[in-house]
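All protein chains but one are shown in place.
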Amino acid sequence: MTTTWRELGYLTPELVVLLGAAAVLLLDLFLPRGRRRVLGGVALVPLGVALGWVLRALWAQSGGPSQLHKVFGALLLRDPYSLGFDVVFLVAAILGVLLSLRYVEREALPAGEYYALTLFAVFGMMMMAMSAELITLFISYEILSLAVYVLAGIARGRAVSAEASLKYFLLGAFASGFLVYGIALVYGATGTTVLYDPLGQSASTISGLILERGLFGNALLLAGLALLVVGIAFKAAIVPFHAWVPDVYEGAPLPVTAFMSAGVKAAAFAAFARLLFGGFRNLGEVWQPVLWVLAVLTMVLGNAAAIRQQNVKRMLAYSSIAHAGYLLVALAAYTARDVAIGSVLYYALTYTAMGVGAFAILLVVGQEGEANQELSDYRGLASRHPWAAAAMGLFMISLAGFPLTAGFLGKFYILNAALRADLDGLAVVLGLASVVSWYYYLRVVWFMYMTEVPKAAVRPISRATSLGVAVAVAALLVIALGVFPSTALAVAQMAGHTLLPLGY
Amino acid sequence: MLKEYFPILLMLVLAIGFGVTMIFLSSLAGRKTATATKTAPYECGSLPVGSARLRFDVKFYVVAILFILFDVEAVLLWPWAVLQAQQLKLTGLVEAAVFVGILLLGYLYALRKGALEWE
Partner (left out) sequence: MSAHQLAFLVLGVLILVSALMVVTVRNLVHAALFLILCFAGVAGLYVLLQAEFLAVAQVLIYIGAITVLILFGIMLTRKITGGAQPPLASHWKAAGAGAGAFLLLLLYVAMTGQWQVSDQPPMDSTTTLGLALVTRYVLPFELASVVLLAALVGAVLLARDETR
């Protein structure tokens, strides 16, 4: 079994990102300290190249039949599904780097390590979305985790940042332990770690063996699956494995929070769907009720906690838990899987645009040392800085899921999947949770537009070009996905179909 | 299979047995007069200075972490190293070179950032 150059060619975007990380690290070592500000720009290059490659590959397949390649035996799958998630990761990373350019300089963070670790994290995410084998999945998960643990604590001067890093690391180490234990038990039950074979060539995969040997009630397999779910649910910030989220999201530097709230969550869901719809598709009756309960818990608790927050960063942290719950609804819609997986992908992309956009406005309004993040700091923003307020307003109503926004369509497609899978109860909870979320999202809008602030208390905002570009890109994405969703949705659906068994 | 480990077991028994016997014999034959000098901890012939439970410098920790990482690297390379040349072929060599090359970058990083210097 030799791996040819052609096979490595399928990994082009991943390798570009990895080489980019190495280049940033090397440049950091040999550039004088004053010139290290260029490193952010250097980091954008591999991300942009990779995004271009991924989009071109998706474009080439959007009309015709989707292409599916096994790389390194069956360890990795280069399919439209992984390409679609790569778009999410790369958009999140590009926006994250744009947000960081000014921030890293202002807060005097170590630029080389910052951008190198960001690229390592993106590499880990991309490998995670491609993994169709548990050992590869675990190692990719670790690359992503280690990079993000350090990024959360990279502002060493601030105690909250160090605290965030430590909490994330300690709980994350536990989650990794669960994941590995799960892999061991699943291997013990089946004798393989390969999840499934989309081309149907090999029967000795987890999905194949479950059918062939009738392992439906095997305690080893079920316990292993449960532990795998715990390990991934932790990264996806799903209740009850969410305890770390508020402190870590609040303590981590803002651009890191923006990047991880979108990217890490998307990576976790990418692996989640591949695991459940690919490897354990024949155990759907077993895991669907579990996801049902987790989804309800996540939506209810995430929203209930977000309502009480006065700090906008913390509010967004809790609300990101709620959004993980919406995504879980789509995963639970197992019997409507031909639309469910596509809606996960579509929602992950919209959440990336609106979530990172909202964090970008936090940076615009915020000042050195992460000041000005309270709700009251948004008083009268509309009259002072109409563009910033308008963009924030757009992100807020999209996050709340108002009609004609990307957020609404995303939720609509998830609801559609849930109803087609006869999950009426779950659909109702999703609708109610969204209505509750209107309160805390619209409160920000109310503060910006309906309150005034005395002239003396007016505070300046950040006017860095990179920030402006990031906000503009995110806003355009939200509008584009909301008004012209057909292309993105068609690609998402096609990508979702690659996870289905042949001839479904 | 376990027979191969018999020498190790023998070694273990001998080592523990020797230590226990010596302590037992000395407690049997030696005289027990406890003076202040005798009960003081033995520190290479010189007077003991302060407590042994000092707070360490964080620099030790960096060294320990680097040690772990390169220890893991060595262990991962070991199964590769026991292969015969004809099993490895050229690809095997290239694969290990890539593995070591990536870590070489890390070594270079530690070197340039001064993680290996003491001051």
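Every chain is named by a letter (A and B) in the order it is written, and numbering of its residues begins at 1.
Everything below uses one rule, namely that contacts are C-beta pairs under 8 Å (C-beta built on N, C-alpha and C of every residue); 3 or more make two chains touch, one makes a residue touch a chain.
Since the structure is predicted, the reported quantities are computational estimates derived from the model, not experimental observations.
Asker: Going by the contact rule already stated, which one of A:31, A:49 or A:146 would touch the omitted chain in the full complex?
Answerer: Selected residue, touching the omitted chain: A:146.
Asker: Of A:25, A:164 or A:415, which sits in contact with the chain we cannot see?
Answerer: Within the whole complex, the residue contacting the unshown chain is A:25.
Asker: What residue numbers in chain A mark contact with the hidden partner chain?
Answerer: Missing-chain contacts on chain A: residues 1, 3, 18, 25, 72-73, 75-76, 110, 113, 116-117, 120, 123, 127, 135-136, 139-140, 142-143, 146-147, 149-150, 153-154, 156, 165, 185, 188-191, 215, 218-221, 223.
Asker: Mind listing the chain B residues that contact the chain we can't see here?
Answerer: Counting only chain B, the missing chain is touched by 1-2, 5, 53-56, 58-62, 64-69, 71-76, 78-83, 87-88, 91-92, 95-96, 98-100, 102-103, 105-106, 109-110, 112-115.
Following the convention adopted for this analysis, only the chains that are shown with their structure count from here on.
Asker: Cα centroid separation between chain A and chain B, in whole Å?
Answerer: The mean C-alpha positions of chain A and chain B differ by 41 Å.
Asker: Given the complex with chain A, which residues does chain B contribute to the contact?
Answerer: 91, 102, 105, 108-109, 112-113
Asker: Can you tell me which positions in chain A touch chain B when the two form their complex?
Answerer: 2, 22, 25-26, 29-30
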